[in-house]
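Here is the structure we will look at.
The other protein chains are all here in position, but one chain of the complex has been omitted.
Presenting chain A:
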Amino acid sequence: MDSILELSGLSKVYPGGLKALDNVDLAIRKGEIFALLGPNGAGKTTLIGAVCGLVRASSGTIRAFGHDLQNDWRKARSRIGLVPQELSTDMFEPVHRAVSYSRGLFGLAPDKKRIEEILRSLSLWEKRDERIMALSGGMKRRVLIAKALAHEPDLLFLDEPTAGVDVELRKGMWAIIDEMRSRGVTIILTTHYIEEAEMMADRVGIINRGKLLMVDEKDAMMARLGRTEAHIWLAEPLPVLPPEIARFPVELEQGGRSICYRGGDGTGKGKAEVAELTKALIRAGIDYTGIDTRESSLEDIFVSLLGDEEVAA
């Protein structure tokens, strides 16, 4: 069995009628980092809550580690860790006690060495006796991660782990996530930073208004939807493209003063084709003064997907 978590037909309607999850099907593979990407209010936290027991699903089923969460919730939950979006923890508690408590709460025997290992890996060891309220925001987030790791989960949810965190800390967080992955933890993280999904994830799911719009390998998604866009500024305006140039996916723009290329597939094919295009221009005796190329990011994919949905709606 390769799926560690399977959601099928999962829906959540909040009292008041808001449909936060709309018939979501999703299977998470063992050992992967899955990024759930979507704007604020898309339903990311609700999805996590449904798996972790914070939200009661309206319909659908959830299976984790082969256990149906409805009936076998104890077995499943003991292997799932959650780092919530909000920095919520008992501020008066010292760090090490908060982390040891989490371990105990999940039914594991105390293990000082394991706790020390976790605290060290998160650079919290020096702060172990400090009250949590005395820590910076980034440190508090790490305490929450330490608490979630204290019971050695196989599946970890990170709800917006880098929201509101500065660039340095964000990089630190990515390193931590990488380290957890190398220890074999399956990770589901939510984010509304495209860059983060692009950096970290093996697979990406795009969610908006409770609907899972697309799930794919990150690279495949890029290949399928990725584009290269290039603008080549010409030394002399061209009234019309000569045939040896027109065979590329190009068009004239700005009254013939520049050529716009749109093509490729996100795997670098586009870049190579732009290089071919420049050579062809030289052979045709067309001089140019500048080139600007850009790979479309997940962000563009995201925007275009959401745009399509807007149109469909």
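In the analysis below, a contact is a pair of C-beta atoms (placed from the backbone, for glycine too) under 8 Å apart; a residue touches a chain by one contact, two chains touch by 3 or more; residues count from 1.
Convention: contacts and distances are computed from a predicted model.
**Student:** From the names "Nitrite reductase large subunit", "Acyl-CoA dehydrogenase", "Transport permease protein" or "Biotin synthase auxiliary protein", which one matches the UniProt record for the unseen chain?
**Tutor:** The chain we cannot see is recorded in UniProt as "Transport permease protein".
**Student:** Among A:25, A:86 or A:195, which residue is in touch with the absent chain?
**Tutor:** Hidden-chain contact among the options goes to A:86.
**Student:** Touching the absent chain in the whole complex: find that residue among A:9, A:66, A:107 or A:268.
**Tutor:** Answer from the full complex: A:107 touches the omitted chain.
**Student:** Among A:39, A:53, A:164 or A:307, which residue is in contact with the omitted chain in the full complex?
**Tutor:** A:53
**Student:** So which bits of chain A touch the chain we can't see?
**Tutor:** Touching the missing chain: residues 14, 46, 49, 52-56, 73-75, 77-78, 80, 82, 84, 86, 88-90, 92, 97, 101-109, 147.
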